[in-house]
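Structure below; questions to follow.
Each chain you see keeps its place in the complex, though not every chain is here.
Order of writing sets the labels: A and B. Residues in every chain begin at 1.
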Amino acid sequence: MKLVTAIIRPFKLDDVKDALSAIGIMGMTVSEVKGFGRQKGHTEIYRGAEYAIDFIPKTKIEVAVADDVLDKVIDAIVESAKGNKVGDGKIFVTALDNVVRIRTGETGTDAI
Amino acid sequence: MKFSKLLATALVSLAVVPTMVFADELDSGDTAWMLTSSALVLFMLLPGLSLFYAGLVRSKNVLSVLMQCFTIACVMSLVWFAVGYSLAFSGDGDYIGNLDKAFLAGVTVDSMMDTIPESVFVVFQMTFIMITPALFVGGFAERMNFGAMLIFSVLWGLIVYVPVTHWVWGGGWLADKGLLDFAGGTVVHITAGVSALVAALVLGNRKGFPQKPMTPHSLTLTVVGAGMLWFGWFGFNGGSAVAANGGAGMAMLVTHLSAAAGSLAWMTIEWIRFRKPSVLGIVTGMVAGLGTITPASGFVGPIGGVVIGLCGGTVCYFATQLIKGGLKIDDSLDVFPVHGVGGALGTILVAFFVSAAYGGAGYAQGMGLGSQLGVQVLGVVVTALYAGVVSYILLKLIALLTPLRADEETEQQGLDVAQHGETGYNM
């Protein structure tokens, strides 16, 4: 099993969620993060003092998936999150040793 | 008691206030307006000013600012009750009043102050001593120890605010000279602004200033506070007529126009410089416009109001750039460049716009532009120097007793948790 972590633009969340649902992914966990990267931030000005704000609001999506759907999942995210502009985001894939469903105690792919 | 503020008003605009000749007979309309004005000035401070400031600090210090404003409000009320009112408004001294009305002795349900009950006058003026030291909280925000802040405020109220009030409004020497300060250019804004600057210098900059951005945690709160300030300022300036008449009406009108003009001046400068007019900019311009018109509000006409507002917004903008950007002084919420500079500017501009030629109330007998200007400049310089020097000495003395500045860990963690044991938000 793999944990797919995608950093995307916040307003793409609905699209990504729909794309994942479309390929049968039933669950995911989402959080708000701030990103720093090649995309440049913006300037804020308070009473004449300018501040460069480097961090950009991003959304992080974590999805645990069985190995066999990994590629489909990555493709779905890439397709739905892409805007062809710097800052579209990244996907990180890590190996999952185990998954447990708290309610039932099921483990492994059954728990996803 | 000589009450030179009214006197000054009366001198320059005698015809305006016909009801005043029946002094000591209660006028229910004047009373209604002064009751309302008192409530408005209270509101200007709590929650008005406290919110305006609270929005500008980082969220870890939001409560500390609210707490400082709130506590000052309470403590100064009791200071006023105990001796402040009496020292300011009772007795004929040139420099200070007497203690005849300490603990409001003799202020009964029947006591009158011209056409309104004296109790109402006491409350109205009380709101002024509450708000003035609360203004300088912005100078040392996010780093001063609460205890030291409280001692400083009380002593400052007694040694700076009360005497200056007596000089200007209580029949003291500046009143005798004919200083025109309708609602507190010198008494309120200059004293508070200069003391904020001194406190900022004595305490030193916040850790990280000016390299680290310390952006407002909630401009929404600040804008709400700004609206409340505008609203409350109608009582501040309009109530300073101590009557519901044409003088109060004109004060309100010019106050309003100056606020609008100051706002637009600041906004326009930002628009030109950055192409991004900001809401913090426009509300700061509003405060500048309001602070600048304050001393002038009972003396000038509509055109004077607009011009004074434009000057206030513009001059305070550049003063802000100078203090923070240029001199790198961490007068954290820009109290000096907005209130101090605005108050001084307005006090000086009165000398011009009181002229009947510009729709003002006209010079008092024996006064002209030159002589009035001289008095106004004198008032500005003396009150600024006095407030600055006394504040400096007070802070240095208090520092011998108790540290003025929160320790580094407290500053890092935020004053809310460290000094007040609570946090602003638990969402």
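Observations, loosely collected:
In this section, a contact is a pair of C-beta atoms (placed from the backbone, for glycine too) under 8 Å apart; a residue touches a chain by one contact, two chains touch by 3 or more.
All figures in this text were calculated on a predicted structure; none of them were measured in a lab.
The assembly described by this file has a subunit formula of A x3, B x3.
Keep in mind that, in the parts below, only the chains that are shown with their structure count from here on.
Centres computed as Cα averages put chain A at a distance of 52 Å from chain B.
Across the interface of their complex, chain A is touched by residues 210, 213, 215-216, 270, 273-274, 276, 278, 280-281, 284, 317, 320-321, 324-325, 334 of chain B. Interface residues of chain A, counted against chain B in their complex, comprise 44-51, 53.
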